[in-house]
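One protein chain omitted, others in place.
Order of writing sets the labels: A, B and C. Residues in every chain begin at 1.
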Amino acid sequence: MHKIILKAANICHSFGGLMALKDVDFAIKSGEIVGLIGPNGAGKTTLFNLFTGHYAPTRGEILFNNLRISGLKPYQITPLGIARTFQNIRLFGQMSVLDNVLTGQHCRTRTGLFGAIIRTRSSKKEESRAHKTAQEMLHFVNLGDKKNEYASNLSYGERRRLEIARALATDPTLLLLDEPAAGMNPQETADLIELIRQIRVKMDKTILLIEHDMKVVMGISERVAVLNYGRKIAEGTPGEVQKNEAVIKAYLGESA
Amino acid sequence: MIGPYYLQLLILIGINTIMATSLNLILGYTGQLSIGHAAFMSLGAYGSALVTLHFGFPFLVSLLCGALFAAFFGIIIGLPTLRLKGDYLAIATLGLGEIVRIVFLNLELTGGAVGLRGIPKKTTLLWVVLAVLFTVFILSRIIRSRIGRAFIAIREDETAADSMGINSTYYKTLCFGVGAFFAGLGGGLFAHYMRYLNPNSFGFMRSIEHLCMVVLGGLGNMWGAFIGATILTVTPELLRTVADLRLLIYGAVLVLMMRVRPQGLLGQPLRNGIPLLGRFFQQARPKL
Amino acid sequence: MKSRKRTMFVAAAAVLCLVLLAAIAGCAPKEPANGGDETTEIKIGMVGPLSGDAAAYGINILRAAEIAIEEANASGELGDITLKIISEDTEGDWAKAANAFTKLIDVDGVSVIIGGVLSSESEAGSDIVKDAAIPTISPSSTSVDLTKGNPYLFRNCLSDEVQAVQLAEFAVEELGMGKFAILFTKNDYGESLRDAFKNKAEELAEVVAVESFMDKDNDFKAQITKIKEKNPDCLYIAGYYTEAAKIAQQAQQAGMDIQLLGADGLCNVVFLEVGEDAVEGTYATSGFYPDDPMTAVQDFVKAYKDKHGEEPDMFAAQGYDAARIVIEAIKSKGTTSEQIREGIAATADFPGITGKTSLDEEGDTIKDVLILKVENGKFVRVR
Partner (left out) sequence: MFIQQLINGLILGSTYALIALGYTMVYGIIELINFAHGEIYMFGAFVGLILVTVFKVPFILAFLLAMAAGALLGITVEYLAYRPLRQSSRLAALISAIGASIFLSNLALLIMGAQPYTFPSPFDATVYRTSLFVISKVEIIVLASSILLMIALTLFVQRTKVGKAMRATAQDKDTASLMGININRIITITFAIGSALGAAAGVMVGVYFRTVTPTMGLMPGLKGFVAAVIGGIGNIPGAMFGGIALGIAEVMGAAYISSQYRDAVAFALLIIVLLLKPSGLLGRTAQEKV
C-alpha cells in the first residue's frame, strides 16, 4: 500500500580491494521504521554513507523517490529529504544548541550574500521562520531550555537528542539514525524509543536505524534487515529475524 | 592635536584590523588555514593604485576596483586549493602568495622590483575608520546569518556540515572571495597611504604577521582581530626604545603569549580537551 | 557567569590596547628638545635595515655615521653645537621604513635624516620627508630618478646609471670586450644597473645573455650553465658582494674562463674572502677605495677598524660621507632644517673619502667613478 521511497539495487562497495558491501538489495517503504543490524564491520554504516552520499557505490544504483541519488554529494541529497545522525555524534561543538539546529534549516532557506548583508524583508522573514522551526524541534526533543548552551557542554544523551533535532530540522522524509542508543543508560534508552515513535507519529517520518541494542531494534522496528560480511543475510519482521539460523550463526559465531 | 606618527600608527592599526578581521573570517570562522593573505592585500593595493594612476577614478571607486580585483583572484585561487585541508592548505596558500609576489616583481606594469611610485595620498584616518566600520559591519552581518552558520559548521565538522546540505566547496570559495575582498580593501588603503608599492613588503612574513594578529586576538572573535592587530602593530613600535633587542623581544612575546593564553586573548577556551581547531586538521595523514 | 568572564576579557584586552597606545604617546617628548641653554643639540636621524636580510648594509652605514658624528663632537668644529644620532630599524621592509621616518620626524624631532639604505626605503620615505620638510640624504639608494622632484631628498652615492655606463665603456675600450652577459639581482638596485649597463653595452658591443637571481640566493648554477652556452667573454654582475662571490666561484667551477665585472655592491672584503681565487681579475666600479693614501681615508679606515675590528666597506664609507655632508651643511648654513637643506643642496666639490662629491640641482651626486680590480686578493685602483 505504501510506496517505496528508497530503493537500492545490487549495491557493491569496496575500499581499495576490500569488499565492504556485496550485492545488497534494499528497500524502504514510506512510513516504516526499519532496523538494520549486524555484527561489527558488517557494512551497516557504509550502507548509510552510500545513502547519504558520503561515498559513491562502486557498483549498483540507489533511487530515492524514483530519483537516482547514487553519485550525488551529501549536500545534494539532503535537500531531497534524507537526513542522518552519526555513530560518533558529530555536532558543531562550538556553536550554540539553537545554532546547531538552525544549521539543519540551511537547505530549506535561500538567503544569499546580499540578503544576509542588507537583511531584506524576505531574508528576515525566512530567518524568523527558521528560528521558529528550530525552536519547535528543540522542544520536540526536550532541549528547549538549553538552546543557548554550547553543544559541547551537553550531556551525552542530550547530544544524541540534539543531533536528532538537527537532522529533523532539514525536514527529511527519511531519517537515518546510526546507533542512537549507543552509550545510553536504560532510562535514556526508554526515552529514546519513545522519541523515535513520536517522530513517526507526529512528524510522519520514515526511519531507518542501525542499532546494537536489540531491545531498541526489536521494540520499535516493523522490519529488520541483517547484514553480515557485506551481504544481506536476512530480512523480515523482528520475530522472523530472531529465529533465522543464519542470523543466529552470524551473531554467535561459527565456533558456537 | 595628534602628531603624524600617532596618526600613522592609528591608520596602520586600522588597516591591520581590516586585514586581521578578513583573515579571521577565513581562519577563525570557516577554519581554513590560509598563509597567503598578504597576496590578497597586494592584489588590492596594486589594483587600486593602478586604477588611480591610469584612469584617475575617484578614491572610493579605486578602492572598490582593488577589492574586487582581489576578490576575483581570491576565488580563482581559492577554487582549486580549497580541496586541501589544514597544513596542506596552509602551505598551498603560502606558495600561491609567493607566486603572486614574484609575478608582481616581474611585471612591467607594476614597476617590477623598483616599485610603483607617485600614488596620490588619499587615505586619511576618516577613510580608514569608515572602512573598518564597514568591514566589521558587513562581516558581522554575514556571520550572523545562514551563511555565517554554514561557515562555522564547516569549521566545526565538514562532514556533518555536508550532511546538513551545506555545499562546503561553495561556502569555502565564498569565504575566500569575501576575505580577499576586504584584504584588497585594506591593500587599497595601504597603497594610497604609503604612496609607494614594492612587492617585497607582501612576502610570506607579512602573511604570518596577519596570522599572528588573528591567533593572538582570539579566533572567531571580531574584537579579537582588532585587539590582535593593535597589539602587533604597536608592540614593535614600542620596542623601538630597546633598539637591538626589538625583534628578540617580539619573538619571545609571541612564544610567551601562546603559553599563557594559547586560545588568544579573546578566544574560546578549550572544551573537553578538544582543541578548537583540532578537527579540521584531521585529514588522514600518512605517518613515518 | 561565562559571559561575565568573557566581558572581562574584552575589557582587559581593550584596556591593554589603550595602555599600549598611551605608552607610545607617553614616550614622546612633548616638544623637540632643541631649545637647550648653552649647547644646541641637533638630532640626526638614521633609517635603515638593522635586522633582517639586509642588516649588514644598514649596520655598516650606521657605524660609520656614528664615527663621523663622534669626531665632529669631539673636535669642537661646530662650536657649541652637539650632534646626536638616533637610528631606527626598518627590517629591510619599506613599509616599516615609513614608520621609522615618521617616528624620527614627529617623535624625536630630528632636523635631518641619513637614509634610507635600500632604494625602496628611500622611495617610501620620499614623500614623508617632503611633507615634513626634513632634509634627507641617502648614502646608498641608487635607483634611477629617486631624488627627482623632491627638494628634500639627496643622495651621495653614485647613481646606477653613471657607474654602469662608465664600466661598459671601460670594458669595451680598455679591455676589448665584445660579448657581454648580465646577471642581475631581482631588486631595485640590480634592475637599475641592468637597464643602464645593457643599454650602453648594446650600443657599444653585443649582449648575449641576461639572467636574474634573488637576493640571498645560494645557487646560481642554472643561470651560469645557461650563460655559458652563449659563450660571452665578459659577465657583468649587478648585485651585492656575497652573491657575486658565489657566482664567481660557481662560474669558475663550471669551467668558465670569463672576465667578471661589477658595480659598487661588490666592494666588500666578503667578496674577496668567499670568492678567493675565483674573483681574481674582477673589475668593479666604486666610490671608495680603502687603500687610498689620502689621510682622510686612512684616518677613517683606522677609526673604523679600531672600533669594530673590520675594514669598512663601500656602505660604511658612503655613510661616513653622508654624515660629513650634513655636518658641513650645518657648519656653513645653520641649524634649522631649512638651513641644513640649503647647505646640503649647495654641496660642491666636497672632499669626501669616496671622492670629490657635488650635488646637482635634483639632489643627485656628481662624482668620479673609481674602477677597482682584484689583484692578489685585494682591491687595487686602476682608474
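Methods note: a contact is a pair of C-beta atoms (placed from the backbone, for glycine too) under 8 Å apart; a residue touches a chain by one contact, two chains touch by 3 or more.
Predicted model only: the values in this text are computed from it and were never measured.
Enquirer: Given that one chain is not shown, which residue among C:59, C:113, C:314 or C:370 touches it?
Expert: The one listed residue touching the chain not shown is C:59.
Enquirer: Among C:129, C:274, C:301 or C:325, choose the residue that contacts the chain missing from this document, as touch is defined above.
Expert: In the full complex, the listed residue that touches the missing chain is C:274.
Enquirer: Pick out the residues on chain B that sit against the missing chain.
Expert: Looking at chain B, the ones touching the missing chain are residues 27, 33, 80-81, 83-84, 87-88, 90-92, 94-96, 98-99, 102-103, 105-106, 159, 204, 208, 211-212, 215-216, 219, 244-248, 250-255, 257-259, 262-264, 270, 273, 275-278, 281, 283-288.
Enquirer: Considering the entire assembly, which residues of chain C contact the chain that has been omitted?
Expert: So the residues of chain C touching the missing chain come out as 51-53, 55-56, 58-60, 186, 211-214, 216, 218-219, 221-223, 225-226, 229, 242, 245-246, 249, 253-255, 270, 273-274, 310.
Criterion: only the chains that are shown with their structure count from here on.
Enquirer: Rounded to the nearest whole Å, what is the centre-to-centre distance of chain A and chain C, using the mean of the C-alpha atoms as each centre?
Expert: Going by mean C-alpha positions, chain A sits 70 Å from chain C.
Enquirer: Averaging only over C-alpha atoms, locate the centres of chain B and chain C and give their separation in whole Å.
Expert: Their C-alpha centroids are separated by 33 Å.
Enquirer: Touching two or more other chains, which residues of chain C qualify?
Expert: Within chain C, no residue contacts more than one other chain.
Enquirer: Could you list which residues of chain B touch at least two other chains?
Expert: none
Enquirer: Would you pull the chain B residues touching chain C in the complex into a rising list?
Expert: My answer: residues 3-6, 8-9, 12, 105-106, 112-115, 117, 121, 190, 194-196, 198, 200-201, 217, 223-224, 227, 230-231, 234-238, 240-241, 243-244, 246-247, 265-266.
Enquirer: Using the touch definition up top, name the residues of chain A that touch chain B in the complex.
Expert: Within the complex, chain A touches chain B at residues 52-54, 73-75, 78-79, 83-84, 86, 90-95, 99, 102-107, 109, 111-113, 115-117, 119, 123, 126-127, 130, 150, 152-153, 166, 170.
Enquirer: Residue numbers of chain B touching chain A in their complex, please.
Expert: So the residues of chain B in touch with chain A come to 138, 141-142, 145-150, 152-153, 155-157, 159-168, 174, 178, 220, 268, 271-272, 274, 276.
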